[in-house]
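The block underneath contains the structure these notes are about, expressed in structure tokens.
The other protein chains are all here in position, but one chain of the complex has been omitted.
What follows is subunit A.
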Amino acid sequence: MRAALGPACAVWLLAAPVVPAQQAPGSTVPLEPPRQGYPVYPDPARQRPVPAEAPPQAPEQVVAGLSRDSVAITASFDGSDILIYGAVKRETPIPDGPPLQVIMTIEAPAQALTIWRKQRRLGIWVNADHVDIGAAPGFYAVATSAPLDQILRPEWDSRYRISLPLALRAFGGTASVEDAVPFTEALIRLRERSGLYRLDEGAVKVVDQTLFRADIRLPANLIEGSYKTSIFLLRDGEVVDLYRAPIEVRKVGLERWLYRLAFDRPLLYGLMSLAVAVAAGWGASAAFRRLRRA
């Protein structure tokens, strides 16, 4: 089986720009945390069960790669497509039973945020009750090979926190209201509407229970940081193996220079902004005077 995998993989991968996979083929469950480490949710003080690692001698293992392991935000950046591809490595024949399923997630670094609910007071609508969320991902996409509720059992979902409500619930926070659920629902609804939280069922294509790939679109409104990519291999609703790799999203060139200047030398940056404004105002005035005289 393994011998047959090589050529098949090569054909499959030719379709897209290829960067070497994050992980050496043959490794078992990926190293957690990879390279720079991920933010701890909800806060370092609170105990959280560590997502269980798949058994090291899992009969089926993920071998995967990303079309790119970094995204550069340039001035003309308007989103980016990430191709995630891979194969299943196994020493035994394909087991009988329901077919293999794949779920992929991409998660942006977390931000602190507040959800407000408007209420009518003295005839006008004002922000009244609020729920503070200690950390919620600025972007969270789930791509699956079939409807999520058919391929993932709830207990496995809560163990790995895959689906969006669970991914959020893990982040906890403080509430000023008795019932915080409508607030977190509103967060999901608002962010789904603006394309920041997504569930693409059927976006992962699986071939012969061995090769899989998916294109995941990162929106234009990205924040900088280390994005966490996860691939889950499922059989009969259970996670049999997982793979994690980071994607670094960074501003480059002019964008990076301006951003650094604004935060490292704010006075200089402010004066520069003013100089640009004054020069533009004066320049236009002078240009139009000449234009009128001519």
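The rule we apply is simple: a residue touches a chain if its C-beta (ideal position, glycine included) is under 8 Å from a C-beta of that chain, and two chains touch if they have at least 3 such contacts; residues count from 1.
Just so it is clear, contacts and distances are computed from a predicted model.
One chain of this complex is missing from the view, so tell me which of "Hydantoinase/oxoprolinase family protein", "Transport permease protein", "ATP synthase gamma chain" or "Probable membrane transporter protein" is its UniProt name.
Spelling it out: the chain absent from the display is recorded in UniProt as "Probable membrane transporter protein".
Determine which one of A:Val62, A:Val88, A:Val102 or A:Ile115 touches the chain that has been left out.
Of all options in A:Val62, A:Val88, A:Val102 or A:Ile115, contact with the hidden chain holds for A:Ile115.
To test your reading of the contact rule: which positions on subunit A touch the chain that is missing from view?
73-79, 111-118, 120, 123-127, 130, 182-183, 186-187, 189-191, 220-224, 251, 254-256, 258-259, 262-263, 266-267, 269-274, 276-278, 280-286, 288-289, 292
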